[in-house]
Structure formats: structure tokens, C-alpha cells
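The other protein chains are all here in position, but one chain of the complex has been omitted.
Which chain is which? They are A and B, in the order written, and residues in each are numbered from 1.
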Amino acid sequence: MSLPGDSGRYGLAWLVAGLIAFVFCAHDILVRDTDWTRMMAGHPWETLARFGRPDLTLLPDLLAPALETVLMATLASFVGLVLALPVAWLGAANISPFGLISFTAGRSLMTLSRSVHEMVWALLFVSAVGLGALPGILALAVRSVGFLARTLAEAIEDVAPGPIEAIRATGGSPFQVVLFGIVPQVLPTFVGCVIFEWDINIRRSTILGLVGAGGLGLALFRQMARADYAGVAAVILVVLALILAGEIISDRARKAVI
Amino acid sequence: MGASPQTPANAAALARPRMRSYLALVGTLVLLGYAIERLNIDLERLVGMLGRIGTVLTDRYLPPNYEHILQPDYLHSVLETLEMTWFATVIGLLLAVPLAWLSAGNLTPSPRLLRPVARLVIMGVRAVHEMIWAIILVSLVGFGMLAGSLALVCFCVGFAGKLFSESLEAIDPGPIEALRASGAGSLQVFWFAALPQVRQTWAGISIYSIDAVFRAATVVGFFGAGGMGWFLRQSTQLVASHDVAAIVLSIMLVVIVSELASTWLRHRLDQSPA
Partner (left out) sequence: MSRNDAERPDAAAAPDPSPVLRIRGLEARYGKREVLRGIDLDVARDDFVAIIGPSGSGKSTLIRCINRLVEPSGGQVLFEGVDLLPLTPPALRRARRDIGMIFQEFNLVERMTVLDNVVMGRLGETGTLRSLTRIWRKDVVDEALTLIARVGLSEHARQRADRLSGGQRQRVGIARALMQRPRLLLVDEPTSSLDPRIAREVMMLIREVAGERRIPVLCNIHDLDLALAFCTRMVGLQHGKARFEGRPEALDRTSVQHIYEAEVL
């Protein structure tokens, strides 16, 4: 494993320190914190085996929740996209409206969005708008803003200056400079990122069952509560299928915009 | 100049591709409307939401109970979180390397058999959210750090495996061809042609993984899988909102510190010679 400042003797020192830390952690986790006899008494292998036989009879009942999950992820990604636009505008060094102040504000919002886990966001929104799909979607949307706004801001900072110069030279307004000079250049990157985030939001929406948002998350938590591991495995299979489909769709979509 | 004025038909033809993007726009709006309808989202609840969040924050959560996060039990859970992070990242990265090698289209020794399997493993562990992994593993091995660590290993394999494999697929094919031409086996090709090219990128991805795993580690405990998350769960259930606020703040703090550290390290890495 290559570590920072990996040059000769420092590299070796890092490696040794990392190994010692690893052994220490492993001791705490595997020896001090784990009661192996009790664990084996719970027959984990048998439980695992039940995961291995997904209950396929459940599949027809999972179609509607799957659709809901896709819709939730879509809504969340869309709201996240809308919220990300102003944040990116603030946080892109070359177009930030009030210099360092707005730049710092934009970057702080991005960090805030990403440093709070979607679970925590969900809990916060539940206390503001009650249970249901809405707090879940808001949580995912707010959680998406950080990544979307940051990639957009970076794309804006990397924009080629030529077209912008040309549009200014024709007498275009600042708005037209953004619309024709910046938007076409950052669009492919940004669409790619939104699709990527959508894919992740499908994954994330599975934990929204916690806050009473429907979809596969709810189905998952139901099976879990009944300790129906074959059912859990079936739900996970459906999630996997969605993500596979999402990957194919996003691949197509990305090629279409470029 | 002699150029004849353009016929309207020509102008209409020019408008056609634009028509498509308007249709796409309308389609998107319809889809969003349908989603709102289908998910029973009551948009009225959005009205005054910001105000309500403000009220909830000031009435219930503020001021945070800082004593709660300074108690030794909680501080110990922060240490546990760090331990789980390091343990899981090291194992996760070690597992991700062979998986990435097997699943990279340009390097895999077995494109028909092992490549799909490796890709499915990476995609499968990614498809399941780290919290779901935590729940599943708690049901398998019981409460504690082991369940959380294993959940984080899964998360790390999915996270780093995908990035590793993508960076392998992006390398310069020249050295690979050269080594293959000299009769090297696929493991030798990987070791001598691919690794040197991705060393720097992989180091960056590794640091990034530590950061991401740590972020997940702060909350996997919510379902009893060790670390700070357990305290979040307890105080949420007890509706001890001032404690919750303090815990959330402490999570944000450690995550931001970890992100700053990871950004700084990756920045330094970019500047060090390859």
C-alpha cells in the first residue's frame, strides 16, 4: 500500500505504524469486543444459509415498491440538482458573485451537506415535516447537494475561456455569457454526475424505510423485523437488479449527452 | 452574393433537434408530477418547512448538551469508530485489489468467468447500503464492533473496488502490450505494467476510502454495530434532543476533520513525484 510521502525510509515507517495500529484494532475488535462462543451459539452459518435461498415468491409483491424506490431516487436527485445550482454558483471561484465571502459560503454548504450522513438528515427532516416519503426525499436531496455542487463548481472553474471571451465580444449580457459560454461546457460532466448520484440515491433510499418512506426500504425493514432472511435476500436481489438496470440506463444516457 | 433566401421548410428542419429537448423537458416534468402523486407527497407540508426546522432546532435541539459527548463512554466510542475504520479499510482495500484486477477488462486473466463474478461482487456489495449491511451482520454475528467492521469492509470493497477497477481500465495500453509480447503472464502484466501506472491514483483512492469508511463508521452503530452511532440511537429513542444535537455536531466535527485531512493528504500526494 502506497502511502503519502512514500519515499524510502518514511514509507517503511508509515507501513510499520499502520501495521501496528491494525494489529491493535484487530485485537480490540476480534478479541476484546467479540464473544465468539456466544456468537457460535447463535448458529451464524445457518442464518447465512437462509440468506442464500432468497424467497422468490415475494418478487411480484416487490414490483410496486421497486417503482416507488426509483421514483424517490429520481425526485431526490432532481431536487438535489436544483439546490446544487445556486450552491455551485457561490462555490465556483471564477464566477462567485461576492468574492471570497460567497465562495466560502458555497464551499461550506457543500461540506455541510456531505458531512452529515443521510440517516441523520432523515431524522432531522422527520422532526420538521413528519414521517413519510417527503422527509426521506429531502434528506437524500440535501445529501446529494454536496457532491453535485462540488463537481459542478469544479467543472465551471475548468471552463475554457475562449467562448466566454467571444460572447462578451459580441456584446452579450452576463446571463448570456453563463448560458452560452459556461452551460454547454459543463453540461456533459454535470449530467453524468446527476446520473451517478441517482444511482447512489437508489441505494440510499433503501434505508429510508426507517423514516416511513415506502419503497423497497420499507419492504426490507418488514422482512428484517420478522427475521425472514430469505425475504431480506429477495429484496436485496431486487435492489441489485435496479442498480444493474440503472447502470445500463446511465451508460446510455451519458453517451447521449456527450 | 446570390444566396437565395432560405425556405421555411429548412428552418423547420433546423428546429427539429430542439423539439426533442423540449419533449424531454416535458417528459421529465410529467415524471416528477407522477412521482409526487404516486408517493403521496403532501407538498403543503413544505410550506413553512424552513421556519419549522428553525423552531425545532431552537426549541428542541439547542443548546447541545456538550457534557454528553465529553463523557468517557462516548469518547471511547469515538476511539472504537476509528479502530473499526482502520481495520475495515485495510482489509477492504486488500480485498478490493484482486477484485479490481479480475474485473478490469484490459487486464483480467479470465474475461468469461472470473470477470463477471468479480464485477458482480463489487456491484453487489455496493448495491446494499452500509446500514443494511450493518443490520444483516448484526443478525449474523450479534451486536458489537465485529458486525460494524464487517459492514464497513463490504462498503470499502464496493467503494474502492469500483474506483480501482475504473482506474485500471483507463491506463495506457502500451506497456501492457509490450509485456504481453514478451510472454509475461497476466499477473506479471498487472504487477509490472499496470501497478506502476496506477500507484499514485490508488494511493489517492485509498486515502479517500479511509475518509468514506470513517463517515459510514460514525453511523453504522445505529443498529448496534459498534461506534458512535449507538449513542445516537439511544438518545434519539429517549428523545433526549439536546444529547442528539451534541452527538450530531460531534459527528459533523469528526467527519469534517477527516475530510480536511484526506483533502490535505491527497493534495500533498498530487505534488509528490510519481
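Quick notes on this one:
Rule of thumb we're sticking to: a residue touches a chain if its C-beta (ideal position, glycine included) is under 8 Å from a C-beta of that chain, and two chains touch if they have at least 3 such contacts.
All figures in this text were calculated on a predicted structure; none of them were measured in a lab.
Among A:17, A:82, A:101 or A:187, only A:187 touches the chain left out of the display.
In the complete complex, the residue from A:167, A:202, A:224 or A:243 that touches the missing chain is A:167.
On the side of subunit A, touch with the chain left out of the figure occurs at residues 162-163, 165-173, 175-176, 179-181, 184-185, 187-188.
Keep this in mind: only the chains that are shown with their structure count from here on.
Only residues 1-7, 18, 21-22, 24-26, 28-30, 33-35, 38-39, 42, 44, 47-48, 51, 67-68, 71-72, 74-75, 78, 111-112, 114-117, 119-120, 123-125, 127-130, 132-134, 137, 203-204, 206-207, 214, 220, 224, 227, 229, 232, 236, 239-240, 243-244, 247 of subunit A touch subunit B when the two sit together in their complex. Those residues of subunit B that touch subunit A in the complex are listed here as 28, 31-32, 34-36, 38-42, 45-46, 49, 52-53, 56, 60, 80, 83-84, 86-87, 90, 93, 123-124, 126-129, 131-132, 135-136, 139-142, 144-146, 149, 199-200, 202-203, 206-207, 215-216, 218-219, 222, 226, 232, 236, 244, 248, 251-252, 255-256, 259, 265, 268-269, 272.
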